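For this view, one protein chain was removed and the others were kept in their places.
Letters are used for the chains, namely A and B, taken in the order the chains are written, and counting of residues starts over at 1 for each.
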Amino acid sequence: MTKPKGEGEQHQWTMVIDLDKCTGCAACVTACYAENNVPVVGEEEVSMGRHMGWIRIERYWEGEYPDVRARFIPVLCQQCGKAPCEPVCPVFATYHSEVEHLNIQVYNRCIGTRFCANNCPYIARVFNWFAPDFPEPLHEQLNPDVTVRSRGIMEKCTFCIQRIRQVEEKAKMEERPIADGEVQPACAQACPTDAIIFGDLLDPNSKVAEVARSRRGFKLLEDLGTEPAVIYLKGGDIYGV
Amino acid sequence: MASESTRRDWQEGQEAALAHEEQKLREEVLLVDPRPRSEMNRMVLEAVQRITPGYIALLVVLGLITLVGLFFAWGYQMRWGMGVAGIRRPVFWGMYIANFVFWIGISHSGTFVSAILRVFKAEYSRPITRGAEMMTTFSLMVAGLFPLIHLGRTWRFYWMLPIPNQRELWPNFHSPLMWDMTAIFTYLTGSTLYLYLPLIPDFAMGRDHMTGWRQKLYRVLALGWRGTEEEWRHLMTAMKIFAFVIIPVMFSVHTIVSWDFAMTMKVGWRSSIFGPYFVVGAIFSGVSAVITMLIIARRSLKLHYFIRTEHLESLALLVLIFSFAWTYFFFNDFLVEWYGGERVGHEILTLQARGPAAPLWYGMLFFNILVPWATLWNKRIRRSPTALFLITLGVNIGMYLERVIIVTGFLQRNRMPFDWGEYNPSIVEMSIVVGSFAMFFFLYMLFTRILPYVPVWEVHEGQLTHRIVRFGRAVVTARTNVD
Partner (left out) sequence: MSNKGITRRQFLQGTAALGAAVVASGCTINLKGSEYLEPYVRAPEHALPGESVWYATTCRQCPAACGLLVRVHQGRAKKIEGNPLHPVNEGKVCARGQASLQVLYNPDRLRWPVKQRARGSRDFTGLHWNEALNALFEKITATDPQRIAFLGGEMPDSLLWIVEKFLAAIGAPPPVLYSTHYAWEGRRVLRAVNRTLFGKDRLPVYDLANADVVFSFGGGFLSTELSPVHYNRAFGRMRGRQDRGGPRGVVVHFEARLSQTGAPADRWIPILAGTEGLIALALGRLLLDMGLARNPAVRPFYAGVNVDEIAELVEVEVGRLVDLAKLFGEAERPLAIPGGVVAAHTGGFNAVLAVQLLNVLMDNLGQEGGLWLAPNPQVGGLKPETEPASLSEVQALVDRMKAGEVDLLLIDGSNPAYSLPATLGFPEALAQVDTVITFSHFVDETAVLADYVLPVHTPLESWGYQVVDNGTDRLTIACQQPVVQPYFDTRDMGDIFLFLAQAIDAAREVLPWQNMIEFMKSRVAVLQQLGMEGNFPLDNEADAWVAWRQFGGWWTAEPTWEAPQLVWQPSQATGVTAEFEGGTEYPLLFYPYESIALTDGRGANAPWLQELADPMTTGMWRTWIEINPETAKELGVKHDEVVKVISPYGEVEAIVYEYPAIHPHVVAMPLGQGHTDYGRYAAQRGANPLRLVGSKTVPTADDLAWLSVRVKIVPTGRKQKLPRLESTVGVDRAREIGFPG
């Protein structure tokens, strides 16, 4: 991890997803749709593979009947420290924020080359194939803090950067450090089992730093060297029955 | 006396045989079969003016297909969104990029046939350089459209240009797309100038021999060329510089296009061999396309005098050589992927060999390896325009399939099996693809009636420096070096 440049408080926003706790309930998915104005694209588009969710619960099967098991892995943008999506964008629509240690997607810079999406090993990016449709009055539910993306633009999970910024600004105004747990992305906030834990890894006393030290921890496609900011904790097992 | 007469007979016979040899050679080799310059001028200028009703009709049809198939469909796509194309997650790139790579490949023809052969003094290429160079320029124009068509927000394409703006943003030169754009722009500029330079004396010739709008046009384009010693010297120097400079540009263009893929983290794409593999593939398809177009042009423009079987045969040999080279690279890439044992790589190979993409893959192998290898070793086939026409067309079909597989096939498999995908091009995509072919043929056909198809002065120059000489009983062409 490189020492961050610039002034002000530094954070290493990190998400820990405990696969032993994930029940696949999909509360995070809907929370993300609601918070980030993710459009619903309809049956035909979904059938083509144009689902727009920023977080998806991947379900893998293991074994054969009757000893078959299902494994859930919620996958979202891993906010890589060395993100493959960043260097390939010709217009800096995706770039690395040195302050938040996040991959930023700037919608109004994006021209839609989709190079970033091709180069993302996690297939975490989704593209606005068409303009989103929020038939009246569904538009009333749109989150005013998040841009509604139009057609031709790439998007992805932002770790709910609007919430991070709000808390940062509030803490700055009140001249205090950000408390652990104060920043909650919509998915972590909704997660009924607390399988998703979010916080600042640079704060050694934070909950996220504590669980990140777990022996069960691993990162997705770690060998690629992308340095993800999402840490997964392996699911457990029992023996003898 | 008998011996005297026998000797004379023998000598006559010898003479006749040699004359026959000479005659054959003359028929074969354009440069030792000189005709008066005025006649050659006439042939070329007649070809330019060969505007038949069939030609007009075809041009109109192609123009309409271009307008509707390419530009209307493109507009429709811009209005409603990229979704009208068949691309989807995870196949974010589709036919547009495959087409782009294909047309960039075709563009290698002109430079290779013209510049490389010129640099290496392959004299036979003199009459066919123009046709090849035209292919380069027009296929580059078509190719250049595809990255724009492919953009989600085409109307913002200029954000990739390094122009000062109030956002104080410079383009990201880390992105292979920026290298791409730079390379293509350089190549297009270079190849257009390279097409234009040898045209200047021909424009001047046309200006001096024609009337009407062509004369006015040629007067402008000839830049006041009068054929002085000084002018010739400048032209020759410029052409030599361009011929040398355009070659690395050509190599760089297709290498950089290959880097759009090779620089990524995608299994199958990330490969150190992609650069030369793409360049070889491009020349393979480009030279094949030159043969195809020469056969068409020779017939329709009645240029049998200039474009001879020797040209087709030599180029066909090149095709065979590049088929070998392409196969070598293909096999290398395949073997490394297969032997390396990476799972996703295996899945891609499996997809090609047994999946829904299998017909494309086997089609590629058939057209690119089997057909050229089985036929082009045979001199008779190499000398048959019909056979060559079909074979070279096949090569380009094969190379097109290769591009489709590399772009759309490889993207269907990735490290997250949950998110594998499939891809079928939509009607809009196919329409744009068809439209792009129409656009190329439209431009090419249009310009065969505007630009002299054969550089007469180069042929003339060649004929001045070549003659037939006899070495004992051998009849060979000799070349006087005028450089």
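Keep in mind that, in the parts below, a residue touches a chain if its C-beta (ideal position, glycine included) is under 8 Å from a C-beta of that chain, and two chains touch if they have at least 3 such contacts.
Because the structure is a prediction, the values reported are computed rather than measured.
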item: Of B:M416, B:A438 or B:V454, the residue in touch with the unshown chain; value: B:M416
item: Contact footprint on chain A, counting only the chain that is left out; value: 18, 20-27, 29-31, 33-35, 40-43, 46-47, 51, 53, 56-66, 68-70, 72, 135-144, 186, 189-195, 210-211, 214, 221, 235-238, 240-241
item: Interface with the unshown chain - residue positions in chain B; value: 343, 347, 413, 415-421
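Everything that follows uses one rule, which is that only the chains that are shown with their structure count from here on.
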item: CA centroid of chain A to CA centroid of chain B, Å; value: 46
item: Touch list for chain A against partner chain B, complex; value: 45, 48-51, 56, 58-60, 75, 84, 87-92, 109-115, 117-119, 121-123, 126-131, 151-154, 221, 224
item: List of chain B residues in touch with chain A within their complex; value: 80-83, 86-90, 92-93, 147, 150-153, 156-157, 159-160, 167, 169, 171-172, 174-178, 181, 260, 263-266, 411, 414-419, 421-422
